[in-house]
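The complex appears here minus one protein chain, its other protein chains still in place.
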Amino acid sequence: MFIPELILVGSMLLGIFADLFYDRKHSFRVGHWIIGGLVVAALALYLTPASESITLFMGTIVADPFARMFKYIFLLTTTIVILMSLRTDELKTVRTGEYYLLIAAITLGMFLMASSVDLIMIYLSIEVVSIVSFILAGYLKTQVRSTEASLKYVIYGAFSSGIMLYGFSLLFGLTGTTKLFEIRESLAALDGGTLTLTVATIMIMAGFGYKISAVPFHFWTPDVYEGAPTPITAFLSVGPKAAGFALLIRVFNTLFTGTDALTASVWQSLEGLPWQEVMAALAAITMTLGNVLAIQQSNVKRLLAYSSIAHAGYILMGIPVLSQSGIYAVMFYVVVYLFMQLGAFFVVITIKNKFGTEEIEEYGGIGFKSPYLGVIMAIFLFSLTGLPPTAGFIGKFYLFSAVIDAKMYWLAIVGALNSVIALYYYMRIVKMMYLQGEREDELYMPSKFQSILLAVLAVPTIIFGVYWTPIADWIRNSLVFFLP
Amino acid sequence: MNDLNIYLTVGAILFSLGLYGVITRRNGVAVLMGVELILNSANVNFVAFARFGGMNLSGHIFAMFVIILAAAEAAVALAIIINLYNKFGTVNVDDARSLKQ
Amino acid sequence: MDWNILSWLVWLPVIGAGLIVLVPRDKGDTMKWIAAAATAFQLIFAVLLWSQFDSSHVGFQFQEKMSWIASFNIQYYLGVDGLSLPMVLLTALLSFLCVFVSWKIDKAPKGYFALFLLLDAGMMGVFLSLDFFLFYVFWEVMLLPMYFLIGMWGGPQREYAAIKFFLYTLAGSVLMLVAILALYFTCGHTFDMTVLMAQANDGLGSMTWWGFNALKVVWIMLFIAFAIKVPVFPFHTWLPLAHVEAPTAVSVILAGVLLKMGTYGMLRISYPMLPDGAIWFAGALALLALINIIWGALCALAQTDLKKMVAYSSVSHMGYVLLGMAAVVAAGAKNGGNVLAAEAGMNGAVLQMFNHGTITAMLFILVGVIYDRAHHRNIDGFGGLGARMPIYTGVVALAFFAGLGLPGLSGFISEAMCFIGAFPVFKTIVIISTLGILLNAAYFLWAFQRMFLGKLNEKYVDLPEINKRELFTLIPLAVLVILLGIYPAPVLDVMKVTMGHLIQIIQQSSLLAAF
Partner (left out) sequence: MMTFAPYFLILPLAAFAIQIFFGKRLPRKGDWVSITAVGTTLCLAIAMFVMMLFLYEPGAKAEQSFEWFNLGELSVKIGVLIDNVTVIMLLVVALVSGLVHLYSVGYMKDDPRYSRYFGYLSLFTFSMNGIILSNNLLSIYMFWELVGLSSYLLIGFWFEKDSAANASKKAFLVNRVGDIGMFIGIMLFFTATGSFLFSDIFAGVAAGALPLPLLTVAGLCLFAGAIGKSAQVPLHVWLPDAMEGPTPVSALIHAATMVAAGVYLTFRMFPLFTPEALTVIAYVGGVTAIFAAIIAVTQNDIKRVLAYSTVSQLGYMVMAIGTGAYVAGFFHLTTHAAFKAALFLCSGSVIHAMHHAYHKLGDHDSDPQDMRNMGGMKSKMKITFLTMFMATLALSGVPFMSGFLSKDAILAGTLSFATHHPEHFLLPLFGFGAALLTAFYMFRLIFMTFYGKPAKQEVLDNIHESPATMTTPLIVLATLSIFIVYTLPYINPFSDHGWFTDLIVATNSVVPQHVNPSAHEIAEGIHHAHLPAMIISLIVAFTGIALAVVIYLKKKFSAEKLAKNLALPYKLSFNKFFVDEIYDRFLINPTIKLAKAVGFFDWEIYDKYFINGFGRITERLSRFIGITMDYDVLDQQIVDGVGKSTRFFGGALKFIQTGKIQNYLVWVLGGIIIIFIIQAM
């Protein structure tokens, strides 16, 4: 059913209307409206029958447990990001009414990305998300970095979506339809892959690669992440990425696989089109490059940006595995990643607000100045590294197990060694926070609201590292795709 | 060669020109035009396939949507370029390079 | 034993750490006493466990098993046998003593003791867990406290040392993770070690990856993971740095317990799960043991920093353990099924693990004592202290002679057993490695002479004698060293049945005939 989306749209319109009555100072209140809308949407989503899996709008989008789970993720991400934005000092200078509206718009776009099964709808949803993110990245018009970020983002985005579109057109030409399932039929019918098909595949891969910032389509990431307002950076590094993966899974496992995909527990790639080797290689290169480049970053936001590339690489490992457990691992990691990445970014925001720096070198002794922030940050960083007993470890554990189950040992070892590299640069932050500096006498405790939000993010990071059966089951149940 | 291939060739040429423009133009507006070319090359393909492939209308519909989105994208992009002009006093995209390693 | 003593052993320190966190941060002594109490109870439990342990019984005792993550067939599974029991006692004892060793810590005592107790819990967990996943979790959990303990309370180079230790060990353990998962998927989707012991060998033996026998690949991955902890020769360079930079108590734990985890892991996991691998690798193991013994001894001979010398001596002494472990193949058909040698080697190895734990602990504590007084560790910087601080000199002499394997002290008998065990199979290697005995004596006596004999260095005419607290931390160890030197049977009786069983497992391996 389409009710949650409708509620989102509704709350957006409501927000626009409400914004008229706020002056510059109070326009952030729109954020509250939107949060309300999100909550209601979540409620509606909860009320829709869990196991339903139907198509809507002439089969252009589906509502199935897979999409449903991702919708929850989007709602959660958006809510947290809005809460962050309400607390960051960066946005104090500008009128933020539209800001929240745009975030809500992105959420809608992501909803569509997660559930669209028609080339048109796919392109549409991607563009919705992209265009709005362009604006948000440049939301701080007065700042050079922000403007530049948005410029690069828009050119890059338009460029790669253009390429993807061209790929779509070729695909359409090959099969004569835009509906994924029909395309799949005719692709299966047409024996072996033709050159055209290969070209189309790669061009589409480029489009998705840009969304999930996989090498070599990742170049925009560091600049945009550094330039954009931090909450937006956090948002972009989680929300659209997750949406991108949802779309990637759906499209690739629908189109470019043998017909048994999405039903069997293990399946084959479309014969004549062995794309999973390429995907695996991409995964390996992506995580390695991301990590290797993160090593020499001096700016925490930029470091997290590169590390998010690395994480995209990890997640990507789960897709070429071509098995239920692979997709399962991807979904699990996305959930875990949400908590730790947003958490890390929120700590960065809080530190920026209080100590006014994003440079690692200036993080010295924060562990003593503010034990709470220090401990929380340490938890997120360990989790991002993938050390037990944190959720990050479990996420990696599932990914590796999927990969090893598929006998791709080399990929597993590459991934494992990568987490050693990751340890090095994440530990640099911990080192600055704790190994530098001395015992302080007056301690900084973030505001109650911030502390609670941090705890809300940190506690699951630990809990899911020790006992994760609930979400494991939840994901297992949502691992159901719509099938015609 | 038959009519479809002519259209496809046109599309391909457009696509290449678009790529070239995007990559080599300094002027932001010109870069955007390159992007437009790429999008429209895709449109040409869609329509051509739909017409000569003797298929349903979804190709045309797709083209419609692309045009709309292209417009929206262009709007946003131009706004950003104007903003760039306010900041840097130029519309050359390569002058914006404060963010780097 | 209807109350879960093993869980208590593991979680007691965690409870202690929790309490310490609650204590207001300017109440340093309260924290110390909490830590002391926690570790004291742990020690009592360990002794209780020892007394309740039925040494005639093959297999694991006091088992606790409950499902943890059903979907992945992960269990919370604890158990103890003759191999882990001595390690448990060692851990409990050293942790207890180390609380008092670090009594003078006043920089952020809350963090220190909380982390220390977590470390303690992690070590206990490693020695007690019988579920491979649980084992791995504890194995990793140990690293974090270690990192902070070295990094925050260490010497001048502490940051470098800490991160180096961390990277080194993690590099090993991620390989172990891959190996664990490989085992899981090839051997009946379980992490239960007891099951894996039954199935792994045949499960992997038949496969080939990249043209290698899968069993060998997994063995190598596990071996690297453990070898880094031991540390075996090419992977040993984290050790001197970490030991030198770490605060005394942490060095004690590091050398006394952490190093043992490497060899413990091999004996607990690699050997019973992959006996074929054990036999296939035995020759290389003996060779590495030789290199460890000689290389470590030579490096120690070259050091001028006392602590570094002791650290390298650990490298050399762990070589004996490896040698003893290699001796297991003596039981093979080709070697005339010389079970005597195999038993001597294997038991000697475990006994050596225990004895080295106590001896090296003494050595590091003593280094700490002199460092607290003179604020340097340069061997040549002292001289003639024997006249100034006779008691300290006496204890050092005891420790040094134990270290150089003097008969009548515990080190001798275990080293001798390792040699005697390995001798029938690896004659040349053993004969060369006996040079280690000489070199050990050389550097210990030389250091002793440079520090304590000769004219008293007038800088230290009023160096205070070792105090009661420090003696208190040393005497239990000294007593153990002497008692086990005279009568090692108590420890051997605990472990011999388990070791005998392990030897049988190796004997049943198919490769053994061909070896």
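All chains are identified by letter, namely A, B and C, in their written order; residue positions are counted from 1 within each chain.
Here, a contact is a pair of C-beta atoms (placed from the backbone, for glycine too) under 8 Å apart; a residue touches a chain by one contact, two chains touch by 3 or more.
What you are looking at is a predicted structure, and each value in this text was computed from that prediction instead of being measured.
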{"item": "Chains still shown that are in contact with the chain withheld from the display", "value": "A, B, C"}
{"item": "Per the touch definition above, residue among C:I220, C:L287 or C:L445 touching the missing chain", "value": "C:L445"}
{"item": "Among A:I135, A:L174 or A:V215, the residue in touch with the chain that has been omitted", "value": "A:V215"}
{"item": "Residue, one of C:V21, C:A387 or C:V461, that touches the chain absent here", "value": "C:A387"}
{"item": "Candidates C:Q75, C:N201, C:T248 or C:N347 - the one touching the absent chain", "value": "C:N347"}
{"item": "Hidden partner chain, touching residue among C:G16, C:G403 or C:P424", "value": "C:P424"}
{"item": "Touch residues of chain B, complete complex, unshown partner", "value": "19-20, 22-26, 31, 92-94, 96-97, 100-101"}
{"item": "Positions on chain A contacted by the hidden chain, ascending", "value": "151-152, 155-156, 159-160, 163, 195, 198-199, 201-203, 205-206, 210, 215-217, 219-220, 275, 278, 281-282, 289, 292-296, 421, 424"}
{"item": "On chain C, residues whose C-beta touches the chain left out of the figure", "value": "167, 237, 240-241, 295, 298-299, 301-303, 338-341, 343-344, 347, 384, 386-387, 394, 401, 406-408, 412, 416, 419-420, 423-424, 430-431, 434-435, 437-438, 441-442, 445-446, 449, 452-456, 487-489, 492-493, 496-497, 499-500"}
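The rule is short, and it goes like this: only the chains that are shown with their structure count from here on.
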{"item": "Computed distance of Cα centres, chain C from chain B, in Å", "value": "66"}
{"item": "Cα-centroid distance, chain A relative to chain B, in whole angstrom", "value": "27"}
{"item": "Residues of chain B that touch chain A when the two form their complex", "value": "8, 11, 15, 18, 22, 28, 31-32, 35, 38-39, 41-43, 45-46, 48-50, 53, 55-56, 58-59, 61-62, 65-66, 69, 72-73, 76-77, 80-81, 83-84, 86-88, 93, 96-100"}
{"item": "Chain A residues within the chain C interface of the complex", "value": "368, 382, 387-389, 393, 397, 400-401, 404-405, 407, 409, 412-413, 416-417, 419-420, 423-424, 427, 431, 434-435, 439, 467-469, 472-473, 476"}
{"item": "Complex contacts: residues of chain C adjacent to chain A", "value": "68-72, 107-108, 136-137, 140-141, 143-144, 147-148, 151-152, 158-159, 162-163, 166-167, 170-171, 174-175, 177-178, 181-182, 184-185, 209-210"}
